[in-house]
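Excluded from the complex is one protein chain; the other protein chains are retained at their positions.
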Amino acid sequence: MFALKVQDVVKSFAEVMVLRRIKFSLQPGEVAVVLGANGAGKSTLLRILAMLTQPDSGSIYIYGKDTNKNGPEARALTGSVLHSPMLYADMSVRENLTLFAELYRLKNIDILIEKNAVKVGIQSKLDHRVRTLSHGFQKRAALARALMHEPQLLLLDEPESGLDSRSVSHLDNIVEEYRSSGRTILMTTHIIEHALEISDKAIVITDGYVHLESTTTCLNKSNILSAYSHALPKTSGDL
Amino acid sequence: MFALKVQDVVKSFAEVMVLRRIKFSLQPGEVAVVLGANGAGKSTLLRILAMLTQPDSGSIYIYGKDTNKNGPEARALTGSVLHSPMLYADMSVRENLTLFAELYRLKNIDILIEKNAVKVGIQSKLDHRVRTLSHGFQKRAALARALMHEPQLLLLDEPESGLDSRSVSHLDNIVEEYRSSGRTILMTTHIIEHALEISDKAIVITDGYVHLESTTTCLNKSNILSAYSHALPKTSGDL
Amino acid sequence: MTKAINLLVSPIALSAVLMGTTLWLIFVWVPTETNQGAVQRILYLHVPIAWGAMMGIVVVSAGSFLYLWKKNEIWDRLAVASAEVGVVFGGLALLTGMIWARPVWAVWWTGEAKLTTTLILFFIYVAYLMFRAYFPPGTQRQRLAAIIAIIGAIDTPIIYFAANLWSQAHPPLITGPAADSESSLGTSLGVVLLASTISFTLLFILLVKIRYKIRKSEDEIKQLKQNHELDSVKLHNISQARGTS
Amino acid sequence: MRESLAVIWAIGRKDLLLETRNKDIIVAVSAFALLVLMVFTFAIDINQINAKLTGPGILWASIAFAGVTGLNRAFALELEGNTLEALMLAPISRDLIYVGKMFGNFLFLTASQIIVIPIFAVLFNLAVLRWEILVISLLTTIGFSAIGTLFAAMSMRVRAREVMLPLLFLPVVTPLIMAAVESTSHVVNDGSWPEIAQWIQLALAFDIAFIVISAFIFQQILED
Partner (left out) sequence: MRESLAVIWAIGRKDLLLETRNKDIIVAVSAFALLVLMVFTFAIDINQINAKLTGPGILWASIAFAGVTGLNRAFALELEGNTLEALMLAPISRDLIYVGKMFGNFLFLTASQIIVIPIFAVLFNLAVLRWEILVISLLTTIGFSAIGTLFAAMSMRVRAREVMLPLLFLPVVTPLIMAAVESTSHVVNDGSWPEIAQWIQLALAFDIAFIVISAFIFQQILED
C-alpha cells in the first residue's frame, strides 16, 4: 500500500489552471521534496493534500484512506506545517499545543509537549505568547504542533525558511527519524542543494504537472533548474 | 559622513531586554548582513531602523539625518522589506506600486513600475491581485515596492526566504547594483554562506549585543556560528 | 433534466399574449372600483407580483436543497436564476404596495404582517445574492448560498407568523390590507386577478429560464477552457513518451 | 460521545481563554451594549410613559447588536494567523468545531446579558428581573448563537465580513427579536401568562428548528 497516492489532481483558480492532472505516489518511509519555481503550485498541492482545499477533480489516498470518503481518519494520519504558523497569537505555546493535543485526543499531553518542544528547540519559549515570539520561534512552534500526534505523513511547506542553522539541523534530525521509523515526509523548499541531500525523491512541478519525478541520487541542482523552465507553449497567466 | 550610524540603541519588550546598546555604522556603498540565532533581535533592530518601532534609548542617523528629529527626510532615504509584504491584498500589484509611488511623490510612475517589475521579475503578475499571488511573488512585489524610490539605504529582513533560485539571483544583481552605485544595504538572513558571498560586512547579534562585527573577507561559516553562542552567562529567557 | 425544465417553460409568445390581455383586462375591461377609485387597479399587479416574490423563495430553496443533495450544477443555476428574478419581484411588491398604500392608507408603510414579511423576504434575497457576489468563486460558494436559501425559506413562514402575532399585539392605527377589498366589483375582480396571476407566473418562469440559460452557457465556456488546457497536457505527455521510447 | 464533549469543551474553553486574554472582552462587549442603551436613551428621550413602550425594544436591539459584534470577534479570533484551518486539520468531524464555537458564543452572549439586563432594569426602572425574562433571554441566546455561529462561519471567508454577518444574521433572527421584545413588554406591562407564553413558544419553535438545521448543515460549510 502507498503512503500517499495522488491521482489526476486538477485545481484551477478562476481563470488560471494551476494544477493539471498531478499524479504521483510515495512509499512508506520515503522522504520526497516538491520543487518548482515561484507560483508553480507547490503550496496549492500541499493545501489539497492537507484537505484544506478541495481539488476540482482527482483523488488522494493517504495510507489507503480516501480523503473524500473518510476525511477524519486521513487527517489523523497527517500532520502539516504550511506557510502560516496556524497558532493562536494570544495563547502561550504550551496552551496552543495543549489545545491541539486535546483535539487529536492524545494521552498524557504534558510529557508529549516537553518531548516535542525539545525536538524543535522551543523549550525556553513554551510559556511565551505566540504573538511575542520571533519569526523563527513561531515556525518552530508550528512544527511542534504538527509533530505532536506523530503523524504517518508529514507535509512541510518551506519548513526551513526563517529557521537558523541550529534548528535547520533539528529539522534534518526529524527527517532522519521519520525515514528510519518508516514514516513519510513530503516537503517543498527553494534550497535545492539541501533538499537533494536530505530527500530520497524529487518531484518537480512545472506548468501545473509533474515535469520530473526521480530519485535524488542521480540528480544535481542543474538537472532540477532545467526542469523548472517551461515544457509547454506558455499558456495564459500561470507561472 | 556615515550612511547609517546606530548609537547605543536599547529596546526591551515587557520584561525581556532584546537589544542592549547596539552600536555600529555603515559607510555608503557598504553591504552589511545582520546575523544571529532565532530571537536574537534582528527583526526588532530593522524595525527600529525603519522607524516603525521607537527604541527605548539611543539614536540613529541615516545619511546624517537624525531619525528622531527629521523623520520624513530619513524615511525618504530608506526603503524596507520586512517579514510581511505590506501590500493591499485586494489591489493589483500595479495599483499597489502606483499608490506608494504617489506617496513618495515620484514622477512618471508607469515607467518606474515597469523598470522595477523587471528587476524583481514580477512583470507577468503586475495586474494580478496580491491576494492571489503565491508566497514568492508577494515577496517580489514587496521588494519592488521598496526599490521604487531608489532609496539610499535598503533594509531587507530575510529577503531570500520564499524566493526561487532565479529570483535569488535577481536579488544578488540588485545588491551588486547598489554596491556599485555607492548606495547601502543592511539585510538579515539565515543562509550564512550566501550572506558571506554577497556582503562586505557581517554583524552578529548575540544576547542583544553586537558580538562580532567584521569584514566578510576574513570570515567563514564556523566563525559566525561560534559567535551565535552566548557571550555572557545565560540570562533570563532571552535568546 | 433540462427537458423537465423545458416542459415547465412555455415560449415567450404565449406569455406576451397573456400579458397583453391581462393589461387590457386591468386597464380597460374591469370597471373602476368605487370606494378606492383608479388606484385600486394596482391590486391586479400588486397581488400577483407579491405572490411571485413568495413563489421565488420556494423555488430558490427547492433548487438549493436539490443541489446539496444531488450536487448537480443544474439545481444551483436554477436557484440563482430564480433568486435574481425573485428579488426583482420582491422589490416590485414593495413598490406597488407602497404606491397603493399611500392613497388608501395615507402612509407609505405600516407594520402590517404581510408588509413586514415582504420586506424581510426582500432582505433575505439581497443577502443571498450579495453573499454569492462577495464569496470567492468555487463549489463552496454554491453550497453556502444554498444553505442561506434554505434557511431563508424556512424562516419566511416563521417571520410571517411572528409578524402576524406582532401586528395584533399593536393593532396599526390604519387598517391593513384585506381591509375593504370586498368591494363593488364582485366576481370581475376575481377573474382579472386570476388572469394576471397566471400571466405573471408565466413571466416569472420565463425570466428564470433566460437567466438560467445565461448561467449555463457561462459554465460551459469555463468547462471548455479547462478541457482545452488539459488536452494540451495530454498531448505533451504523449510527445514525452515518444521522446523517451 | 464523551470524546466529542471533550472536543467541544476544548474549543469552547479556548475561546473563553482567548476572550479573557483579550483584556476581558466580555466586559467590553457588555459595556458596548450599555453604550447602545445610552445612545438610545439620548436619541429617544425616555420618560415613565414611553419607557414601558420603547424600553423592551431598546434592550433587545442593543443585545442583538452586541451579539453581532461578539460573533464577528469569535471568528476574527480564528482568522488572525488562520487558526480555523488548524482546527480543520484535526481529525474531528466539522460539526464538533461548529458546536464548540457555538458553545463559546453562547457563554459569551450569556455573560454579557447577565451584566446588561440588570443595568437596563435600573436605567429604565422596569421590573425585568423575573423568571419569564430568564426563560426568554435563554431562548434568545440559544437562537442567536446557533444562527450566529453558522453565519459567522460562512461570512468569514467573505472580504466584507464585518458587514456580511449582520446582513445575513439580522433578517433571519427578526422573529426571535420580536418574540423577545413582545414577551418582555408583556412582562413589564404585567400581561397575562398566555400572552407571554405564545411568544415564548414561538421562540422555542424557532430555536428547535434552527438548531436542527444548523447541526445538519454545518458539515457543508467548513470544507473548502
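So that you can tell them apart, the chains are marked A, B, C and D in the order they are listed, and the count of residues begins at 1 in each.
The rule is simple: a contact is a pair of C-beta atoms (placed from the backbone, for glycine too) under 8 Å apart; a residue touches a chain by one contact, two chains touch by 3 or more.
All values derive from a computational prediction rather than experimental measurement.
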**Item:** From C:Ile120, C:Ile158 or C:Val192, residue that would touch the chain that is not displayed
**Value:** C:Ile120
**Prompt:** If the missing chain were put back, which residues of chain B would it touch?
**Reply:** 50-54, 72-73, 75-76, 78-80, 82, 84-91, 95, 99-100, 102-105, 130, 145
**Message:** By the contact criterion defined above, which parts of chain D meet the unshown chain? Give residue numbers in ascending order.
**Reply:** 21-23, 25, 28-29, 31-32, 35-36, 38-40, 42-44, 50, 53-54, 56-58, 60-61, 64-65, 69, 72-73, 76, 159-160, 162-164, 166-167, 170-171, 174, 177-178, 181
**Fill in**
Per the touch rule stated above, chain C touches the missing chain via residues 98, 107-109, 111, 116, 119-120, 123, 126, 130, 133-134, 166, 170, 172-173
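What we mean here is this: only the chains that are shown with their structure count from here on.
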**Rounded Å distance between chain A and chain C, as computed from the means of their C-alpha atoms** = 47
**Complete:** Distance in whole angstrom between the CA centres of chain B and chain C is 57
**For chain C, residues contacting two or more additional chains** = 138, 140
**Request:** Mark out which residues of chain D touch at least two other chains, giving numbers and ranges.
**Result:** 159, 223-224
